[in-house]
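Removed: one protein chain of the complex. Kept in place: all other protein chains.
By letter and in written order, the chains are A and B; residue numbering begins at 1 in each of them.
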Amino acid sequence: MARIVDDDQRMFMTGNEVLAWAALAAGAEIMYGYPITPQNEIMHYWTRLAPRFERGFLQTEDELSAGFTTLGGVMAGKRAFSATSGPGDILMQEPICMAEMMRIPAVWIIQQRGAPSTATVIYGQQETRLACFGGNGEGHRVVYSTSSHQELFDYLIKAFNTAWSYRFPTILLGDGYQGKMREAVTLYNPEDHGVKLVPTEPFVGRPGVPGVDRAPAHYRNTFNIEEEIYEIVHAREEEFEALTPQIVEFESGYLDEAEMILIGHGIVSRAIKEAVKLLQNKGVKVGYFRPVTLRPFPVEELRKAVEKVPAVMVFESALGQLLSMVKEAVGGLPVKIEAFLRPGVGICTDEAAEQVQEYLRKSSMVH
Amino acid sequence: MHTKIAVAGEGGQGVQSIGEILAEAANRSGLETTYMPNFGVEQRGGVSIAFVQISDRPIGSPKFKRADVLVVLSPRSVERTRGYVTPGTTVIYDSSSIEAPKIDDMTIGIQSWETLAPEGFADMAGNRPGKGIKGEEVRRDSNVRTVGIPAARIAKEELQPRVFNILILGAILAITKVVTVEAAREAMEHMFREKFAQRPELRDDNFAALERGLSLVETEQAGAGR
Partner (left out) sequence: MENKTSGSATSESKTGFTTRTVVTPNEAMPKVWRRETKPHRFCPGCGHPIILKALAQAVEELDIQGRTVFGCDIGCSLLAWDFFNLDSIQTHHGRTTPVIAGLKRARPDLIGVAYMGDGGGYAIGSQHLLNAAMRNDRVTVILCNNTVYAMTGGQMAPTTLPTQKTETTPYGRDPAMTGEPTLGPELMAAIGRKGAYAARGTVANYRQLVKFTKKALENQLADRGFSFLEVLSTCPTNWRTTPRQTWDFVEDDMTRVYKVGEFLKPEDEK
C-alpha cells in the first residue's frame, strides 16, 4: 500500500479531512457515498485525494444505494466504506443489517447530527442506539465512539482491521463537532507504527470456473425455517461474545476512592475527563469511565469500575441512549445512577463539573 | 493559560476566517487549540459563530458556555451570543454597526444580578456613545470589558470592505495577545497561499488591514464614533 506521508506528519485540519486521510492510510480502495451534512467533507477530501492514490469513488442516488454498493465493493474483495449521518443513517441501517446477516466486513463512518428526523445538521449523540442496534437484528456489529481527531485517524484504521479480522460490520461513530472542528492530529503510515493492515479477500470472483474448478460461492440473506435462523443468530451471538475481550475498549481514570464516576462516550468524554480534573484539583473525589467500543459494550469493565462507588452520572447529548446501556450493564449493583441528558446539544466542561458538584452538595446534605 | 474565544457575525462577514486564522496561528505556535464553526442549514447568511480555544494543555469540550473573549460584529449576533458573556469577558464589537448601549444591554441580560438600565451600565462601563475608549480597562466592578472598534467604517473608508474581518483580527490580537502577530501572519500566508499567489494585491490589502487593526487599539482613539 502506498505511503500517505513521508514521515509522521503533524497537521491542523477538520475531522472530516482527517477521516479521508485515515481511509487512505487504512488502505481503503473505494468509497461509496451520498451527500449529507455533517459528513460531506469526507467525500470532498476523498474525491480530491483518491485519484492521486488510485482509489475509487462512486456517488450514489441515496444512502440505501451507498450502503449496498459498499457491500458489493466489499464482496468484490475491496476495502470499501461509506459515510453518513442522521436520516441517511436510518437508510444505511438496511445495508448494515445485510452486512450483519452475511458477515460482510464493510466500514461505515457515522457523523451524528441532531435528531429525530432532519432536525439539525450540527451535532448530537442521538444515533447511539441506531449505530449499535439499528435495523432488525441483534447488534452484531462493532461500534467505536471517538473523541478527538487523533482517534478519528487511529480508529478508522483500526475499524478496517477489525472488520476484516472478525467479519462483523464496523462503525466509526463520530459527530458533527468532530467532523467540522479543527485541531491537531498526527498522520502516519500504519506500518511505521507497527500496525499491519489485515488482508482482504474476495467473496466472489475468485480464480477458476465455479462448478468446474471450484465450488461456486453462494451467499444468501434469506432462510427458510425458524430453527435455521435460530441456530445462526445463536452461533453469531456466541462468536460475538467470544470476541468481545479482543475487541472491547474503554478508558477510565481516578476511580480509586471516587464518590462519583462520570460516564460519557465520544466527544462528551472530553468534557467529563476535563471536569474530573477540575474537580480533583478542588479536592473532589470523582473519576470517569468512557466506553470506547459501544458494541461490544465494556460491561465487565464498567461493573468493576462502579462496584464500590455510591453513584455514577451519565452525560450524553441524547435523552438516555447511553444511559439505558449503562443501566443494563450495571444492573444488580447498588449504585445510584444520575444523568445529565442534553439531546442535540454539546456538553461543556464547566457545566459537567457544576452538575457533579451540585449533586454531591445535595447528597451530602441528605446524609 | 486557557482562552475561550467566540467570534459572531453575519454570514459573509468572515468570522469563520478570523477563527481559523487564530487557531492556525496558535497551532503554529505550538499551543493546543480547537476551532469549531457553528453551522446551520444555510450555505450563506444567518448568524455565524466561530469557537476557538487556545491553551497550553489539552482541550476538553470543544464548545463552551462562557467566553473569555467575545467578538460581535452585527446587531443580530449580539442577540445570539448574549449567553456567552460572564464576569471577566472581554467584548469586542464593531462600533460602526452596533451601538454601545446594545452591547451593554446584552451584558446586563447575562448578569442577572445587575439591575442597571442599559444607558447606566454603558456609563459605568466607561463606554458612553461618542466617547473614545481606546480599549482601556473598564471599571473593576463591572468585570466586563467592552471595546468598540469602528471596523466596518474604517474598512470602507480607508481600506477595502472585504478586509473588514482582518482589521477585526488585528484588534483581537492587540487586545488579547492570545497569539503573536508573527504567528497570525504566518497562518495567513499558509492558509491563503493560493489566493495570494493568484492575486498578490490581496496579501497587501490583508496585511494592511491587520496593521490597521493593531494600531487602532494601540495608538488611536477607537471610539464608538459613528
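By definition in this document, contacts are C-beta pairs under 8 Å (C-beta built on N, C-alpha and C of every residue); 3 or more make two chains touch, one makes a residue touch a chain.
None of these values were measured; they are calculated from a predicted model.
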| item | value |
| --- | --- |
| Contact list for the unshown chain, restricted to visible chains | A |
| Contact with the hidden chain (one of A:G73, A:P298 or A:G344) | A:G73 |
| Sole contact to the chain not displayed, among A:M43, A:M98 or A:V312 | A:M98 |
| For subunit A, residues in touch with the removed chain | 29-30, 32, 56, 58, 60-62, 64-65, 67-73, 75-78, 80, 94-95, 97-98, 202-206, 208-213, 216-222 |
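In this text, only the chains that are shown with their structure count from here on.
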| item | value |
| --- | --- |
| Subunit B partner contacts - residues on subunit A that touch it in the complex | 12, 37-38, 120-122, 176-177, 180-184, 267-268, 270-271, 273-275, 346-352 |
| Residues on subunit B engaged by subunit A in the complex (per definition of touch) | 20, 23-24, 27-28, 32-41, 59-66 |
